[in-house]
Each structure stands twice: as structure tokens, then as C-alpha cells.
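Written below as C-alpha cells is the structure these notes are about.
Shown here: the complex without one of its protein chains, the others still in place.
Moving on, here comes chain A:
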Amino acid sequence: MDMELVQQAIPFLLKGAQVTLIIGLFGVLIGLPLGIFVGLVRLSRHRQTAACFSAFSAFFRGTPLLVQLFIIYYGFGQLGFVRNNPLLWWVVGSSLHCAILAVVLNTIAYTSEIFRGAFQSIPIGMVEAAQACGMSWWVALFRVRFPLALRQALPAYGNEVAIVIKESSLASTITVLEITGYAKRLMSETFAIIEIFVIASVFYLVINLLAMLLVRQVEKYLSGGLRTGRKIHI
């Protein structure tokens, strides 16, 4: 491996890593709460609203992110009312904003599916017990249903975080320079394909590893009660 080349490439890729992290952070910080919300709505008794959000989720899970990205970036930019509305144009006019929007919508669809499954897996007796204690719907949600669902959903959500980090690489196809974007540019400039590939992969591995460790820590923290409970039985 050519050390000089590596030294040259790393600053670029570090700059790219910042953009990857920004997209990933938005994906988690906006995608998680909205995903939980959509998951709850899909389980609600309002049939039409639930069906709407199910269709939303089916569309975003059934089509490639690349298609969604191109629809938002190239497709919406074509519409007149989007161009004339300053707020909409602020979103669609910049490639980074488009990438963030596409990743967020995509992760909302997947997260809602994860949490829908988690909320469904809560034993009905628990919810009934909460109601029998006179808890209101909100209190039962925050004190009983949500904590139980979170613990159930966390391993799957950890995978989703890794997927968000990986999907952010597609932003490079609409000219956002994140890790993959810089890697492609460096590959075609220096022809040192293997070296650049290895360095870029290490960047992704490190980011994903840190994200996974974080999720596992949260998991451990949340299942604290379960573990001590088990010890008593032994």
C-alpha cells in the first residue's frame, strides 16, 4: 500500500465522513420518533389513516432508495409549485437536503414496521391490567406499552441504524460528497482502487461498529431489570 496516497486520501474521506454522520444523525433523530409515531398510527382504530400510513410504508419499503432519491431530487424539482414555494425549494433545491429527506422518509417506513411489530407483541394482559388500574391511554402508552415495545424493538432498530449509515452512501449519486462520493472521485483520480476501497470501508466499519456498540449499551441498560430477575430464579 502506498503510504503517501493514504495520507492524501484520509483528509478527504474524513470530510466525507462528516457528511455521512450528518445524514445518519438526521436519520436517527427524526426517523426514530416519527417512525414510532407512524407505527402507532398504523395500529390505531382510524382505519383510513392507518391504511394511508401502511401504503406509505409499503411504497418506501418496496422501492429502492435510489428511485426515491431521484423522484425527490429530479422529479419534484420539475414541478412549478415546488419551485415557487421558498420552503419546498429550500428542501428540494439542495442535494444534501434531498438526501436527508429521502433517508429520513425511508427509515421512517422501516422503523414504523419494526415498532408496529413490537407494539403488537406486547401481551394483551399487560395493557388490560394498565387499564384496570385506571391509567389513561397516554399514561398506559408511556408507562407500559412504550417501554415494553422499545425493549423488544431495539435489536432490530440497531440493524436499521447500520442500514441508514449504509444507505447514506446513495447520496453520492446526487452529487453529495460523502465517504462514497469522495472514494469514487479518488478512485478515478488516482487509480489506486483497492487502497481507496479499503480506507473507505474502514471508515464505514468504524462508524457502524460505534453505532452498534451504542445500541447494545442502551439495550443492556433497558434490560437491567430482566437480568436481575433471572438471577433470582437461578
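One rule holds for everything that comes next: a residue touches a chain if its C-beta (ideal position, glycine included) is under 8 Å from a C-beta of that chain, and two chains touch if they have at least 3 such contacts; residues count from 1.
Operating definition for what follows: contacts and distances are computed from a predicted model.
The chain absent from the displayed complex carries the UniProt protein name "ABC transporter permease subunit", chosen from "Teichoic acid D-alanyltransferase", "ABC transporter permease subunit", "histidine kinase" or "Imidazole glycerol phosphate synthase subunit HisH". In the complete complex, the residue from A:18, A:85 or A:201 that touches the missing chain is A:201.
The missing chain, though absent from the display, is touched by one residue of A:18, A:63, A:131 or A:217; that residue is A:63.
Checked against the full complex, the candidates A:43, A:96 or A:187 give a single residue touching the omitted chain, namely A:187. Although one chain is not shown, part of chain A still touches it, namely residues 58-59, 61-68, 70-71, 74-79, 162, 166-170, 172-173, 180, 183-184, 187-188, 193-194, 197, 200-201, 204-205, 208-209.
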